[in-house]
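A single structure is presented below for examination.
Here the complex is missing a single protein chain, while all its other protein chains stay put.
Chain lettering (A and B) follows the sequence in which the chains are written, and residue indices restart at 1 in each chain.
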Amino acid sequence: MLNLALSIAFVMVAIAILLSFIRLIIGPSVPDRILALDTLYINTIALLILLGINLQSALYFEAALLIAVMGFMGTLALSKYLLRGDIME
Amino acid sequence: MMFRRIFPHPLLTLILWAIWLLLNNSIDPGHIVLGGALAVFIPWLTSSYWPEQINIRRPWKLVHYILYVLWDILIANVIVAKLILGPQKKLNPGFLHYELQLTSPVGISLLANTISLTPGTVSCDLTEDRRYLLIHALHIDDVAEIKAEIYRKFEKPLLEIFVVC
C-alpha cells in the first residue's frame, strides 16, 4: 500500500518538477524565472523526503534542510538584486 | 535588571533551545546543556542588532491565532486548487489597497505573511508611511467582502495581541 502510494507520489512530483522546469526555460520575464527556481527547490525537497521514506534512511533529511535554507537565500538575493541592482547594502 | 542582562530576549532563548534539540533530534542531557549554553550565548552576542523589545500582550491568544491560521491555510488551499484547476477565463485578478490599523512592525509583518498564505491573496507591497498594504488577489468577486474578511479573521486578533511600543 505504502509502496504504491510512494510510486504515484514520485510520478506526481516528477511532473511538477518538469512543469516548473518548462516555466524556467520559457520565462518570459526575470521574476517568472526566479519564481520557477523557487518552486523547483520546494519540489526537490518533496522529492528528497519521499526518497528518504522509500529508502528507509533519515540521511536525506539533512540534504532537504540545506536545500530549504539555501533556496530561500537564493530567492532573496535574486529578488533583492532586481529591486536595488545590488545585493549587499 | 540582572535577568534582563543575562537574557536580553527570553523568547528568542527558548526558541533557539527548541531548535537545537529538534535539529539534533534527541533529548540527551549533553544536548540539553550544550543547546542551553548556545541559547543563552547567541541572544547575548546579537542583542545589539535587536534594539526593540517585542511586546506580546496575550501569549495564549497568539498560540490560538497560529492554530486558527493553520486551519485556515488548509481550507484556503482547497479553494486555490479549485481556482487553479478550473477554467482560467473566469478568474478576475486585481490589485487592492488594504488600510492597516496595526502599527507595530511585527504585527504588520505577521499580518502580511498570513495574507500571503491564505485564500487567493498575496501581499505585494507596503506603502512608505505603513498605512496601506498592496494586495494581489487571484479572484475578486466583491472587494469589500475580501477586506472585511481580512479584518475580521486576522487583523482584529492581531490588534489584541500586539500593543504599540
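The rule we apply is simple: a residue touches a chain if its C-beta (ideal position, glycine included) is under 8 Å from a C-beta of that chain, and two chains touch if they have at least 3 such contacts.
The rule we apply is simple: contacts and distances are computed from a predicted model.
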Query raised in the report: From the names "PTS system mannose/fructose/sorbose family IID component", "TctA family transporter", "Molybdopterin synthase sulfur carrier subunit" or "Na(+)/H(+) antiporter subunit G", which one matches the UniProt record for the unseen chain?
Result: "Na(+)/H(+) antiporter subunit G"
Query raised in the report: For the unseen chain, which displayed partners does it touch in the full complex?
Result: A, B
Report summary line: It is residues of subunit B that touch the chain not shown, namely 19, 22-26, 73-74, 76-77, 80-81, 83-85, 88, 91-97, 99, 112-117, 120, 122-125, 132, 134, 136, 138, 140, 143
Query raised in the report: If the missing chain were put back, which residues of subunit A would it touch?
Result: 1-2, 4-6, 8-10, 12-13, 15-17, 19-20, 22-23, 29-32, 34-36, 38-39, 42-43, 45-46, 49-50, 52-53, 56, 58, 61, 64-65, 68-69, 72, 75-76, 79-80, 82-83
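By definition in this document, only the chains that are shown with their structure count from here on.
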Requested in this report: Could you please state the distance in Å, as a whole number, between where the Cα atoms of subunit A are centred and where those of subunit B are centred?
Outcome: 23
